[in-house]
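Here the complex is missing a single protein chain, while all its other protein chains stay put.
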Amino acid sequence: MTVSSTSHQQEHGRFITVMKDILARPSGRIGLTLVLFHILLALLSPLIAPYDFKLQNSSLMLSPPSSEHWLGADHLGRDILSRTLMGGREALLVTGIATPLAVIWGGFIGILFGLVGGRVDEVLMRIVDAFLSLPWILKMLVLIVTFGTGIGVLIPTLTFFYGIPVIRVARAATHDIIARDFVWAAKARGHSRISIIWRELLPNVLDTLMVEGAMRWSWMLLAFSSLSFLGFGVSPPTPDWGLMISDARGFMSFAPWGVIAPVIGLSSLIIGINLSADALAKALGIDRAQKAPM
Amino acid sequence: MPQSSFIDIKNLSVGYTSRNGKIIPVLRDVNLSITRGDSIGLVGESGSGKSTLALAAMGYFKRGLHVISGQVQFDGIDMLNIERNALQRLRGGRLALIPQNSGQSLTPNLRIGQQISEALRLHGDLPATSFDVGVIDLLSQVRLPDPVGLTDRYPHELSGGQQQRVAIAMALASNPEALLLDEPTTGLDVTTQAHIMELLRDLAKDRNLAMLYVSHDLGAIARVCNKVMVMYAGETVLTGSAKQVLLSPRHPYAHGLLVSIPRLNEASLPQALDGRPPMPSETITGCAFADRCKLADQTCHKSPPPLNHLETGEAVRCFHHDQIGQLNQKTEKSARSNPTAADKGTALSLANLAVSYSQPGLLSKLFAPQDTPPSTVDRITIDIKKGETLGLVGESGSGKSTILKTIAGMVPAQSGNIILNQAERLDMMVEKRPAAHLRQVQIIFQNPDDSLNPRHTVAQVLAQPLRLYYGLSGTPLRDRSIDILEQVRLGEHYLERLPSQLSGGEKQRVAIARAFAADPEIILCDEVTSALDVSVQAAVLDLLDVLKRQDGTTYIFVSHDLAVVKAISDRVAVLYQGRICEIGPVAAVYSAPFHPYTDALLGAVLEPDPDVAPRLTADDVVELSPPKTGCPFQRRCPRKLGSICETDIPTAQEIAPGHVIHCHIPQLDL
Partner (left out) sequence: MLIRRVLLGGVTVCIVSLIIFAGVEMLPGDACTQFLGEYQADEELLAQCRKDLDLNRPPIDRFAEWTQGAITGDLGLAADGTTKISTIVGDRLKNSLLLAFLAMAVGIPLALFLGVVSGLWRDRLPDIIASTLAIFAMTIPEFVSATLLILVLSVWLGWLPGIVLTSAAAPASEFFPEILLPMIVLSFVMCAHIMRMVRSSVIDVMASDYVQMATLKGVPYWQMVFRHALPNALLPAINVVALTIAWLLGGVVVIEVVFNYPGLGRLMIDSISDRNLPVVQSIALIVASVYVCVNLAADLLTMIANPKLRTMYMRK
């Protein structure tokens, strides 16, 4: 048995202990169940949805829940149940790709500049500050309006802007770690820079980045659905919760079921991610509540 | 003589509820009674429940702890079933606490004056108009300089010793009848600690206080207490008078604890007390100490021993308390390895080394180029022989750790040279040193929690130097790792553990193993035992000595503890404000003639012996930077000659071969 295989086992063992810790908490159990449920739903909904999501039936316009259409129909007579079941697919696809990418690029830059330090780092932090001082919606809308909606624009836009706050977090975590004695011990032994980053720094910073990633995911979902709601996200007739809520709002006074179903879908997913992130942070020993929210 | 007890704790058990709903005791069936004028020392290692017991005397339990059974009475008042207002009047009133770590126990947003006058308002009988006078009076009673100016200060503006004195003043505000002290001098410098102990001793005597003094430091206990109670794993194991307990302990644990303390008047290493106390969650069937006890037999493991009350007045929880004498015969004092007789050459030379932390900004460089502050460390010239252990000793701010970090290449030298093996220069920072030199100098840090990567297993920790310097991998790497682990007395099964799964002593052993894995010439030890309990400290010192005997390694050993330095070193350098005051063979430095600073330090050491009193020569003022000219110790020196001490650097007087004192006082008068 070599040491490299034991270290592999160690990582494996750690994954299991962290998972056990998450599942030992009620928030972790509920959160992970919700997230898993939504992922399964996104994968299987085309198979289980009772109707075609874009099938319009003018006789059903704004009809209340019935035995054929459990959640009623929307203003174009489409089956709300089918659309709600499928309404999270686009959101999960886009944020599921953009979140890891954002954490990777933001984390990479943050660690790099945290290590380099000095003037370069100062300048970078001012630029990061400048980006953070602009409202997210403005930054994104300008790009979306210019280059058009659709996954091809949304993913890079979200990845770029949501990576910027990650830079800050990764940089701070890097500063914390490199001041500790074990990093000094490695330097004093004469390990190469690469080896120190790889063995000493990364395993410790990655914990922080994982929690950060989980949080970014829920915020990105909020942003994505807000964009859809404002009409800058998913284009019709693709079902999306934000868009569905926006469409159904006008008929809320006499057909509230059109709003309620997508609201529950969207909220349960975001709450699930948040609860999981909380449990993950506690399992890894990182306190989330102290962090600035925006 | 029978006096009614003032603080009376009867059959107290305290515990917390674990995650799976089990009640876990941290105090088990403890009895304690204190009469007026009594001062009782409560001794034990970390986790023994001694602080919990002291706070219980005030009817206070930390969040999560609750009383399982028992009674706590103060002057006949039931502290566990008392009305809230009455309890508030008692706390800080008739019964006052002096806390551990005053720096964190004083409220950061309130001025010193506000905090003390709050105590006066709550408990004193002074009219509100004379609070200011009362505050100043209290501050002078605890011998603080400039009490008027101090009232406007915030806690963070004071030194550790001053904060501790403020806490004492606050406790005295209500004219208490009983004083609880929770490790009040932990973390303070030796001279400061000695001064505060004298103050407490005088206060207790003047006011006929009942005192409960919690500490792991038997020297402090010996100084202020007339009775001692030793706790182990939440139980009382021994009570008796201070002389009985400290000079002829009747319990094997107390005996082990006492012999594990390094002493100034002994040339040998202290004896280690192996093993570690049981965790509160472990179920104990027999005697809690049985696993670590040399006298333990079948009975000890089967049934718990009762607390036996002896005719001499002691109470002992041990079946074999009459056989303690055997312990002294069984374990002979392990003599320390002899100072290397044969001179094998110089391992490391420091030549006129200076280090400065302050980097003058561009503005001050332009406008006041002459106005540079004195270097943090200056004029350090020492040759360290191969196989020798050099101790660096001094109070906080003496620059001892800075010198170590400069040798390790973590701090740049301002000027001077560091020369390895009489040939290779080590003046540069660690990044620029050649790999061959790096292997030869290894460092062990004070706090193993910080020096071991929390994400690396012991195997990964040891693999790093072995891979880097010897290119080992696969089976040879594993075999060598096990070999090294066994040398630090840890077994193969430790390989897969993470630091969080090790005790403090085990972590430090792993850190030592990592340093030795490189097979270095020189090991730099930076306060390596300061974060450990005494019994563990003895084991680590012993280990370092054994390893050194095997490998002939050279140590530079930094510590604030004079007794520890004496136990492990061949040669000692006494530092003040980054300058050497005295250097020489250990026996010479620890006996007259002394540099005035060495004298002050040695005089302030508290021995765990009630018959030995400290000698306080110098003040315990904290200096933040060295004086610009003259002797570094000029401002605190009790034997200052005059202006020559302020202007001229003291000459090096060679008292005996190798024993040098830097002082203006002529050799014969020292």
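Chains: A and B, in written order; residue numbering restarts at 1 for each.
Assume a residue touches a chain if its C-beta (ideal position, glycine included) is under 8 Å from a C-beta of that chain, and two chains touch if they have at least 3 such contacts.
As the structure is a prediction and not an experimental result, all values here were calculated from the model.
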Practice task
Give the residue, chosen from A:Ile16, A:Leu36, A:Leu55 or A:Val145, that touches the chain omitted from the document.
Solution key: A:Val145
Problem - Options B:Ile9, B:Ala119 or B:Ala169, residue touching the unrepresented chain - result: B:Ala119
Fill in the blank from the handout: Logged for chain B, residues touching the omitted partner chain are 55, 58, 60, 62-63, 84-85, 88-93, 96-97, 99-101, 104-110, 118-119, 122-123, 154, 156-157, 167, 170, 174
Practice task
Provide the residue numbers of chain A that touch the chain removed from this figure.
Solution key: 126-127, 129-138, 141-142, 145-146, 218, 222, 225-226, 229-230, 242, 245-246, 249, 252-253, 256, 259, 263, 266-267, 270-271, 274-275, 287, 289-290, 292-294
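Keep this in mind: only the chains that are shown with their structure count from here on.
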Fill in the blank from the handout: Between chain A and chain B, the Cα-mean centres are separated in Å by 49
Fill in the blank from the handout: Listed in rising order, the residues of chain A that touch chain B in the complex are 1-3, 6-7, 9-10, 180-182, 184-191, 199-200, 203-204
Handout entry: chain B - residues contacting chain A, complex
Key = 408-410, 430-431, 433, 435, 438-439, 441-443, 445, 447, 450-457, 459-460, 463-465, 468-469, 473-475, 477-478, 481, 495-496, 498, 514, 518
